[in-house]
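The other protein chains are all here in position, but one chain of the complex has been omitted.
Take a look at subunit A:
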């Protein structure tokens, strides 16, 4: 490794044969007087890792583009974030193909820089401790991403496109302003660790139980619903819905010639009530309800369910049952599934 050469000595360092073969260059944490020199790729053509963290840089320029072997770029704690912080043509350059690890934490990015979304080989990206208010749907372009750290920003919501990252194993979203998790995140089959602590979550989508490889889930510091909540919102079903439900549940026979085309289509959209003990269906009118699931016999997590009616919350529930009941017998099936699948929950 070459350690912190003074800018005026770089020419001398590059001239020495030993230095030309350098694979790792650490400039951190010395403050640099100006931007990185233009001759960087010429002087250190074999460079695989470059650490410019804490050097005060306001931009990373074209001098990086010609580093054909660079795999790791660490640029934490700088002044990056304005337009032109990353060089144009980043994804198309040799650097764009070789880069595997990019750490831009502790900078001033207000949005995920579009320039880096073309880095199809990138495996690890950190933008922790910046000023992000959201995640662009095009994050799905980072096809090789395994590790994504976005903790400590101002993110309010998660785009469902994040679930299209096939290799994502480690997702950190702690210390943000997230109010809900899109159910599509359950498609992240490779996810091993999900960090959601210190956000604004009141419940989780029930699909989270589908993340079979999830080993860790941190949820502390969220205003999670603790007591049973009935009927968050429920608009009574329309006459059309009631008729549709009757046709479906009573198996009333009909042929496409019997009904206008729009009603035939409507009838095909019936969803089954997820309550396994109810054979009901619903169309548009459903109840969003919080149901508690025990994980590892340890914690009760509120998951959001869609049920066909307020009466459908549990097999032994009725209108007379206390609305503050916390134990639900029909959550046992769910709980044993959950306990098997979710090995560890960090709620503390």
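Rule of thumb we're sticking to: a contact is a pair of C-beta atoms (placed from the backbone, for glycine too) under 8 Å apart; a residue touches a chain by one contact, two chains touch by 3 or more; residues count from 1.
What we mean here is this: contacts and distances are computed from a predicted model.
Just to verify: the chain that's not displayed, which of "Exosome complex component RRP41", "Cysteine dioxygenase", "Glutamyl-tRNA(Gln) amidotransferase subunit B, mitochondrial" or "Protein YIPF" does UniProt list as its protein name?
Matching "Exosome complex component RRP41", "Cysteine dioxygenase", "Glutamyl-tRNA(Gln) amidotransferase subunit B, mitochondrial" or "Protein YIPF" to the record, the invisible chain is "Cysteine dioxygenase".
Tell me which residue among A:79, A:220 or A:265 touches the hidden chain in the full complex.
Residue touching the absent chain, from the options given: A:220.
Among the options A:96, A:128, A:205 or A:237, which residue touches the chain absent from this view?
Checking the options A:96, A:128, A:205 or A:237, the one contacting the hidden chain is A:128.
For the chain not shown, which residue from A:71, A:197 or A:245 touches it across the whole complex?
A:197
Consider the whole complex, including the chain that is not shown, and state which of A:47, A:80 or A:174 touches that chain.
Within the whole complex, the residue contacting the unshown chain is A:174.
Please identify, in ascending order, the residues of subunit A that touch the omitted chain?
Residues 76-77, 105-106, 126, 128-129, 147, 149, 151-152, 170, 172, 174-175, 192-193, 195, 197, 215-216, 218, 220, 224, 226, 298-299, 343-344, 346-348 of subunit A touch the chain absent from view.
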